[in-house]
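What you see is the complex with one protein chain gone and the rest in place.
For subunit A:
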């Protein structure tokens, strides 16, 4: 019957996903510190629960995995390019605007860095470029 097959399909997918999920959560936590700061920044308590942080990390990893898989399917298959990511978030206003800002800012910083390097003030140029790197990291 169609419905039985469908549930089996879902089951298969879940089974295929669950071992992956188990190894992911068994792996070392990748983003614990940063996620805590991020949750506080977005409105949570100053000390969020560890289980919440773990859950969010799993969600983020799943999100990134999904996006990467989808990006590999469109455009040039097997590769992930910026245009693919932009295409994937085109419907979501917030994410699209964010990607746009990040990439344009990155381009501007690269241009400014180049301009600095051309000016032969070695000391001053290095300090300014490291300042700009801090700015870029803080995104």
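In the analysis below, a residue touches a chain if its C-beta (ideal position, glycine included) is under 8 Å from a C-beta of that chain, and two chains touch if they have at least 3 such contacts; residues count from 1.
What we mean here is this: contacts and distances are computed from a predicted model.
Trainee: Per UniProt, what's the omitted chain called: "GATOR2 complex protein MIOS", "TAFII28-like protein domain-containing protein", "Sorting nexin-1" or "V-type proton ATPase subunit"?
Mentor: Matching the unshown chain against "GATOR2 complex protein MIOS", "TAFII28-like protein domain-containing protein", "Sorting nexin-1" or "V-type proton ATPase subunit" yields "TAFII28-like protein domain-containing protein".
Trainee: For subunit A, which residues lie in contact with the unshown chain of the complex?
Mentor: Residues of subunit A in contact with the hidden chain: 2-3, 6, 9-10, 13, 17, 30-31, 34-35, 37-45, 47-49, 51-52, 55-56, 59-61, 63-70, 72, 78-83, 85-86, 88-89, 91-108, 112, 132, 135, 137-139.
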